[in-house]
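Note that one protein chain of the assembly has been removed; the remaining protein chains are unaltered in position.
Showing chain A:
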């Protein structure tokens, strides 16, 4: 990785979606160089918040900034819920999409190396339709890594995968994104406990964000670890309480 990863400072953030206020006056610091997991039920406004951080939507009020004072634009990569692969392009060309859209010469060697790391060395020339859902999401992760940005925003990237594939993707993401400032949103308490180095629970309307206790150990934490299981239970209980009867 080339650039040092900054922390993200959200100050006085107000976000509206579909005529409804999701947040007002939200202050949040997402620490540098670690995985921050935003956990919340569907529809709570996680995606809207991430889109504002990514600069895809404008906040109604407030700012998103990096703690080093430099502008955030051009330092963030974004990975969505769906793989968003181009069906007409081969796997390797999907990985180099960013350079092709910026009019720069694609670095195919680096793309091939990333795909090898994803275990897709023999699928460089395949079309997305020839891949399984898990493979497609690995290509999307390779495309995100190819951007080589210090900040990575992930919008439930593994939610559509089966549990085995999801666990493998979590391991791969934790390993390959190590050292970057990652903001991962999810509705899955286990995912939060396996990957989170800061865990933030989003609940209520307007939304309150509460910092939660993080289980010990390095990420990715094993799913059958005592402290992970316990923390997962606590999170689920809190989410149930927040949802009301």
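Just so we're on the same page, contacts are C-beta pairs under 8 Å (C-beta built on N, C-alpha and C of every residue); 3 or more make two chains touch, one makes a residue touch a chain; residues count from 1.
Keep in mind that, in the parts below, contacts and distances are computed from a predicted model.
For the chain of the complex excluded from view, the name given in UniProt is "ABC transporter permease" [choices: "Peptide/nickel transport system substrate-binding protein", "Monovalent cation/H+ antiporter subunit D family protein", "ABC transporter permease" or "histidine kinase"].
Across the entire complex, the residue among A:18, A:87 or A:245 in touch with the chain not shown is A:87. When the full complex is taken into account, the listed residue touching the unshown chain is A:97, out of A:10, A:49 or A:97. For the chain left out of this panel, the touching residue among A:26, A:77, A:174 or A:235 is A:77. Residues of chain A in contact with the chain left out of this view: 51, 54-56, 73-74, 76-78, 80, 82, 84, 86-88, 97-98, 100-103, 127, 129, 147.
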